[in-house]
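Worksheet for the structure shown next.
Missing here is one protein chain; the remaining ones are kept as they sit in the complex.
Order of writing sets the labels: A and B. Residues in every chain begin at 1.
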Amino acid sequence: MATIDTLSPEPEAHDDHGHDHDHPPWLAHHFDTPEQQFDSGKLGIWLFLVTEILFFSGMFCAYAMFRMLRPEIFEGSSQFLDTKLGAINTGVLLFSSLTMAWAVRCSQTGEHKKLVVMIASTLSCAMVFLGVKTIEYSHKWGMGLLFPGAYFYDENNPHPTTEQLVSQHGFSENTAYFLTHSIYFLCAPFLLLLVGVVIWAIIAKVKKNDFQFAVAKPLVVVCLSFFGGVGLGMILTGSEEHAEGSHVAAAHHDAGEHDHAGAGEATESIAATYTEPTTFNPASDDAAVELLAESDLNTGAKAMLLAQEKQAELASGRVVAPGEDVDMGIERIERGVETKRQAGVFFGIYYCMTGVHAIHILGGIGVLVWLLVRAIRHDFNRQYFGPVDYVGLYWHLVDLIWIYLFPLLYLIR
Amino acid sequence: MSTAVTIRDPGYPTDRENYLTNSSGILSWIFTLDHKRIGMMYLAGVVASFIVGGLLALGIRVHLLRPDGVLFTGPEGNNIYNQVFTLHGAIMVFLFIIPSIPAALGNFLVPIMLGAKDVAFPRLNLSSFYLWCAGAVFFVSALLSSGLDTGWTFYTPYSTTTDTSVILATLGAFILGFSSIFTGLNFIVTINTMRPPGMTWFKMPLFLWATYATSIIQVLATPVLGITLLLLIAERTMHVGIFDPEYNGDPVTYQHFFWFYSHPAVYIMILPAFGVISELISVNSHKHIFGYRFIAYSSIAIALLGFLVWGHHLFTSGMSSLTTIVFSALTFTVSIPSAIKVFNWIATMYKGSISLTTPMCYAISFVFLFTIGGLTGLFLGTLATDLHLHDTYFVVAHFHYVMVGGTLIAFLGGVFHWWPKMVGKMYNDMHGRIAALLVFLGFNLTFLPQFLLGSRGMPRRYATYDPEFAFLHQMSTYGALLLGCGLLYALVVLMISLAKGKRAPANPWGGITLEWTCTSPPPYYNFERPPIVGDPYDFHNVEWDAEGERYVLTEPERKLAPEETPSEQPAHH
């Protein structure tokens, strides 16, 4: 078959080294035994995982640092993250890890059919994860829960329209449209992908190219599961929206009021709120949010409140962020700066961490598709299952990082 | 002389075996998976970047010939000066020094020294070369678009506010980081899994130990640079508020992140040089290396200690006083393994039969210059003196003594040492030595005055200076020109050898490590079968064959009880 020939990894390497007679085709010329090849690959992927861990450690370090410096902001901002979606995504990733580990087993035992199924379900889980993530991201972008440079969340109007974004927050038309309609922009590439894969499947079917059809078939399911994830996310947020969202909005509103009214008597109110945790009733959800609202006020001591005021004054003078409307009144800018100082820190780190993690998921999807093709080609056997194992290890690491990200970002109380 | 005993010499390769000629055409190089060809492409690449970086350096020095500046005048003059020194630093660090010995010499030598056919992941190896090229392209495009004036360290908040092309340059450094990671990863796996039977860890040549230690740093530290630069790009484009104080970030954090990589990176630069020097000194002294295990362990010790001292770059950045004290104390510990190496090299030369070849000239100047560079580091590691010397020419002179006097000299020594092996041609040794002398003199003339300048308070990175510094600056500039001439001379010597050089024998210097047991240049498959491995520094069986102007390995006479031979017996007379 032509397809198989073109895909085969390195045809010329064996021409060069004709003297390696006993080398099976999957054993590279410079290795003596399959085991040596496997051990080398395994050590290589472990070292790569080490680099990945250190790569993420930078962001964990930034997270720990800012959380240490501003615990209240992290508590408060974390309320905007949907624990349900996070938990679902955790489950999805754990399941994908299971199927991946199972896939490794299948490749070792030579169960080719099952191997394809396992890799395809791992891929589908990855897509579901991204789908749910899409909902999370687009939801937050619409509300303006962004990194400090573009943060525009307003508790009075959590879902501003495109026009409001342009007129009140000084975004350009295009950016504002993107922010309010981000879900479509995020879904579009996957939709294109789906359409492409479906067309490919149909062509392969019509041309009776069994191999291509065998590859395209699971990929259609994989692409569809992205939209499954989107749907799942929508259903879960839909029910959540009114319950928690309004609480949070109220809480935030409260905090805002406090900040403005209470700047003068900051000392007293801080003293008052500090005593509160002892009388806190864990049973009531409302009380928890209330408390958070108040501890939002705790954002440090008197010095910091004063500093904020001062910062705000400076802001009106010269520190005008690119996204801000210069015509705004002092009052409004002051609040803008104040919210940026607070929630933006959290969201900056949140987007960095989850974004880089999502990029790793995308990369994982890429290599898994490659693995799927090779699995359908029956490339693997109990002497040569290295690639499945290596990709598996990478995938588990991505899962491992999410295992830490989930409680650190979503479960701050 | 060698009629009674059998001699082993691989002779010369045929055109079909020779890795340079066994396949031809540009595509056979572009898609090659042969580590030797990749090493040669790296060599060409790093030399090209060195020439660019060196010309920028000459530009800086010529500009500083007069207190008001010579070259970059006019209203934009100072900005251009900033861009020139930034690009000089960035190109030299990221494009030249970091890949110089590990990627160019390392790629060529590691598998051959191991007796392996190739590195563990040949395709990864090739891709890391292309990543290097991509990184270089980004740097060039940064140079061509709006330049870069942050210094090679990209410190925030300046790097998030300047309107030069920080993003292009950081992307370049990010990509180069991955190139470096993949090279390191490849070497660790190769050394771990592909040693031939009989080569235990302590029978490895010291160059491999040094490469191994370097690779550990590359794998552990470079990802942190990756994320730092990524966050910097995010900071610049989206204001994520981690490093930029305007958005509530902390610039000192950036410096922590940056130097967590970049200090260990200093050891990425110098450790392979240690490895090269260990080989050079032992081979050219024709004497067993002194304290093999100490040198081996000290490489690993430097690699690990290197992770504990990054804070000494931040003494004046606003770290807490406790942290500065801790880092200062830790900094001194690095001098212990470094000193162990220097003492061992000198002890190796002691009572050796020294052949003053070109590589050996470089090796000796390395020991001399690196010692100065290392010792002046102690002044900077001391808190009290660092406060005075921070950001002065003293620092500039210090790290140039280590980076140029250390790494560049070792790189040159290594290139001259393995040149016959790489291209199969001998160069003119006398001219090589003259070039080495010029480099040595020019280098010292350039940077010794800078120690004085710095301790008298001349700050670094300034385009103009007080007239009282003029004399020392002029000395430095003339030294730089001399250094440039010496380097050019060395390059010409090598280029002429390509055209007119004599055919190189397999073992021109009397080395005993495995690369000298295959032909010059090596066959594309390196070794037909895994070679026999002995002590890599036991020179007893190496003899000079005056007829063939080469060293040959003599088969030891088999005796029931080995005869005692004095260890200082010269290998040739």
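Methods note: a residue touches a chain if its C-beta (ideal position, glycine included) is under 8 Å from a C-beta of that chain, and two chains touch if they have at least 3 such contacts.
Definition applied: contacts and distances are computed from a predicted model.
Of "Nitrite reductase (NAD(P)H)", "Cytochrome oxidase subunit IV", "ABC transporter substrate-binding protein" or "Aspartyl/glutamyl-tRNA(Asn/Gln) amidotransferase subunit C", only "Cytochrome oxidase subunit IV" is the UniProt protein name of the chain excluded from the display.
Across the whole complex, the hidden chain's contacts among the shown chains comprise A, B. The chain not shown here is touched by just one of A:Asp39, A:Glu136 or A:Asp154, and that residue is A:Asp39.
The omitted chain makes contact with just one of the residues B:Leu56, B:Leu148, B:Met194 or B:Val224: B:Val224.
Listed here are the subunit B residues that touch the chain not shown: 192, 220, 224, 250, 252-253, 256-257, 260, 307-308, 311, 318-320, 322-323. Where subunit A meets the chain that is not shown, the touching residues are 24, 34-35, 38-39, 42-43, 46-47, 49-50, 53-54, 57-58, 60-61, 64-65, 68-69, 83, 87, 90-91, 94-95, 97-98, 100-102, 104-105, 108-110, 277, 280, 282, 300, 303-304, 306-307, 309-311, 381-383, 385, 389, 392-393, 396-397, 399-400, 403-404, 406-408, 411, 413.
Definition applied: only the chains that are shown with their structure count from here on.
Centre to centre, using the average C-alpha position, subunit A and subunit B are separated by 40 Å.
Residues of subunit B that touch subunit A in their complex: 33, 116-124, 181, 185-186, 188-190, 192-194, 219-224, 226-228, 230-231, 234, 238-242, 246-248, 250, 253, 257, 524-525. Taken together, the subunit A residues at the contact with subunit B in this complex read 10, 13, 16-17, 28-31, 36, 39-40, 43-44, 47-48, 50-59, 61-62, 65-66, 147-150, 319, 321, 340-341, 344-345, 348-349, 351-352, 356.
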